[in-house]
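Everything on this sheet refers to the single structure shown next.
Only one protein chain is missing from this complex, and each of the others stays in its spot.
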Amino acid sequence: MADRMDLAQRIKPDQVLKHGVLVVATLVALMPSLFMILTSLKSQDEYIFNKVGFPQHIVFEHFHNVLFESDFLGWMVNSIILAFGAVILSTVVSCLGAYAIARMQFRGRSLLFSISTSLMAIPPVVMIVPLFVLYTQLSLISTFQGAIVIYAGLITPFSVYLLTSFFRSLPKELFEAARIDGAGDLLILLKIVIPLSLPALLTLVVVNALYVWNDLLIAIIFLQDDSKRTLMAGISVFQGRYNDQIPLTMAGMVFASAPMIILYLAFQKHYIQGLMAGSVK
Amino acid sequence: MMKRNWREGFSRRELLKTSAGLGAGVALNGLLPSMAARAAGPDLNMWWWGEQELPGLKAVVDDAVKSYTAASVKPMLQDTAVVISQFQTAAAAGEAPDIQFLWNGIYHMESVWLGYLQPLEGLVSDQVIKDSSPTLLSRFGGKTYRVGWYALPMIWIYNKDLYDKAGLDADKAPATWDEFLAACEKLKSAGIAPLGGGIQDGYWGEWYFGHAIAQNVDSAGEVIGLFTGERDFREPKYHEHWVKLEELKKAGFLNADMSSTELYPGIDLIPAGKIAAGQSVGARVPKDSEMTKGRIGTMVMPVYGKGKLAGKPIFDSQGLGIPTKAKNPKDAAAFLEYLQSPEQLKLLHDKTGWIPANTNFDLSVITDPVVVDMWKRWGQSENIPYLANLVPGQFYEQALLPSAQQVVEGKITGEEAGELAYKVAKEWRDFNPDIVENYKKWSTDLGG
Partner (left out) sequence: MNHSARFVPYLYVAPLVALLLFVFGYPLVRIFEFSFKMVRGIDGPWIGWRNYDLVLSQPLFWESVQHNMLLLVAVPFMVGWSLLIAVVLYERLKGWKLYRVVLFLPYILAIPIIAVIMKKIFQFNGPVNEVLRWLSLDFLALDWIGSSDVALWTVMMLIIWRESALGIILFLARLLSLDESLIESAKLEGASWWQRLWYVIVPQMKVVIEFYVVTSVITILSAVFSYVFMIGGGRGGPGTSTMVVELYIFNALIRTSLPGIASAVSVMLFLVSLLLIVPLFAVRRRANEEEMG
């Protein structure tokens, strides 16, 4: 019975149409990445007359140049430092704050939560003028610590929102049982709540790290020093410097996008979940 | 002017010359305190720019710093987008460096008016200042605020082979606009794009203005009048250059992909034989000449105008200055003088292949006749300043670049460009009344 239905499905013409739609959509989605990869393997001379299509001669010199003779590696390290620092700072601050909001009573609790959540809708660009002026006065421009604080601040409202929802969903009995055993708030947070929250925390880390990694605006304004440049700001510089050397530029893009693509393919589920939850970013 | 990106011949050798080494080292630089061997004497902070435009300059700076023993110089390469704003905000907060890289004209003059830069007279010897070719545009109130660093002749270039192919005399570039139009006709008939480059990023329009506005004015001060309101862009002679650009576009003399090509890739098209002529900078001539085996010619923009400055070669320089609140101005001045010494001038040429602005530079090391010829006419003869350096930032962003882009696109006429320029100049005056006053004062230094 199942076989016959299967066969019937396969023959229907509108199945072909639906597959067609998906194939077209997939090609559209893939095309830039395909171009990026194929072009990065062509020599500069070949690209001039073979823009579309497979490379006739595969060359790796562009990758060599990007890896060893450009600043890409350094930029990537800077981005990692920032993502790391901002995510850690924000996660700690958010866990403490969300825990109190979710499970403690205090005056101003709901006001704090409402304000914190509303901040998610404020465009980051609105904050840059005063922060830029302040940072110049405090000599914090082009410092990791300065930028980390800003990034942490920008990602915290979302973190608090997510963690509060999650903490609120934990069963009350858990806390009651622990309190009866004499555990204080901090212990409960560290030994019970956090371990249980690992899925939510993982989602949080993914979304937040991505946000910092992908950011361009804050990076350009607050990390102006050549040695502190992030990957995204570096891409802007790189493509400007070598803008007529398209295969080389594409090699740089391959390099820059590789971490994300690898992480995506490895952790698809968390990635997708995280991005859906963070879709206001 | 801003962001003159310069294509590097991307051979590995070039890369090694300019590379910053492995990434980890770069990042560590940011985290750990400077481990460089420290010279005795005071610490000098030097904020600079130019590697983006003149590859090899970083090696020059690093070497100079290493060999200089009277102070410990800490150089920091700035990003193009923030050279000025980073300096100005630091200066306003009292955190200025000891030495600051300065583009010419308004790009640093604004900082002078805000009180962020101090005159070099009294710190650097007058002779050194003069020899370093800071140019007229570094002067205000009778004082000079920069020493020149490397030279920036603004030129037009043409491909001699293509001129031959069209039946033109490759060794005699058109001198008048009519001659030029005739040459363009011949080139067009031969299937060659007569003029152009890339205007997608806008800068081509700035260069064009710098070359062309000179044709109808008698002094730099007259150009200032266009911004302070004493003169009007709507007057035909002050927007004639955009009208001429429109004519070129209508006659089909510009390359078809000009609007979607960027400045430097656009210049590349000329030695590559795709376009016959276009605007360029002197610093590119050595490489372009090498690539075409000497078949690159340099010329002044063909003349149509009747101003005193018409038909003269344009000479500009990048420079360095000393902020007002520099912690060690005398030591900074000593380092600036050091950079003008013959050995350092030679070092600059060795590492970048280009010519320092200082007139004492020993030219015998230059062998390419094309470069020598260009330098004779631009560096060593009567020349005029690069007038685009007078343009206020707001006007630059909102009128100077967009106007030429839109004329080349065929979206507006030359006259409409004049209208836009007038309007935006007025807006600038409204937004920045404090700077307008200073512009008026500046005009007296510039013969206005």
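Some points to look at:
Think of it as A and B in the order they're written, each chain with its own count starting at 1.
One rule holds for everything that comes next: a residue touches a chain if its C-beta (ideal position, glycine included) is under 8 Å from a C-beta of that chain, and two chains touch if they have at least 3 such contacts.
Remember, predicted model here, so these are calculated numbers, not experimental data.
Across the entire complex, contacts from the unshown chain go to A, B. Residue B:397 is the one among B:235, B:350 or B:397 that touches the chain missing from this view.
Of the listed positions B:131, B:230, B:257 or B:373, the one in contact with the omitted chain in the full complex is B:257. Checked against the hidden chain, the listed residues A:41, A:66, A:152 or A:207 yield one contact partner: A:152.
Of A:94, A:142, A:203 or A:227, it is A:94 that touches the chain left out of the display.
One of A:41, A:73, A:87 or A:232 touches the chain omitted from the figure, and that residue is A:232. Residues of chain A in contact with the chain left out of this view: 14-15, 18-19, 21-22, 25-26, 28-30, 32-33, 35-36, 39, 51-52, 89-90, 92-94, 96-97, 99-101, 104-106, 109, 112, 115-134, 136-137, 149-150, 152-154, 156-157, 160, 165, 185, 213-214, 216-217, 220-221, 232, 235-236, 239, 246, 249-250, 253, 256-257, 260-261, 264-265, 268, 271-272, 275-276, 279-281. Although one chain is not drawn, its touching partners on chain B can still be listed: residues 81-82, 84-85, 88-89, 91-93, 110, 114, 199-202, 256-262, 393-394, 397-398, 401-402, 405-406, 409, 411, 423, 427, 430-432, 434.
Following the convention adopted for this analysis, only the chains that are shown with their structure count from here on.
Chain B has its Cα centroid 39 Å from the Cα centroid of chain A.
By the touch criterion stated above, chain A contacts chain B in their complex at residues 44, 61, 65, 68-78, 81, 132-133, 136-137, 139, 141, 144, 220-221, 224-229, 233, 237, 240-245, 248. Put simply, chain B touches chain A in their complex at residues 3, 5, 7-8, 10, 12, 15-16, 19-20, 22-27, 29-31, 52, 76-79, 81-82, 86, 89-90, 92-93, 95, 262, 264-265, 268.
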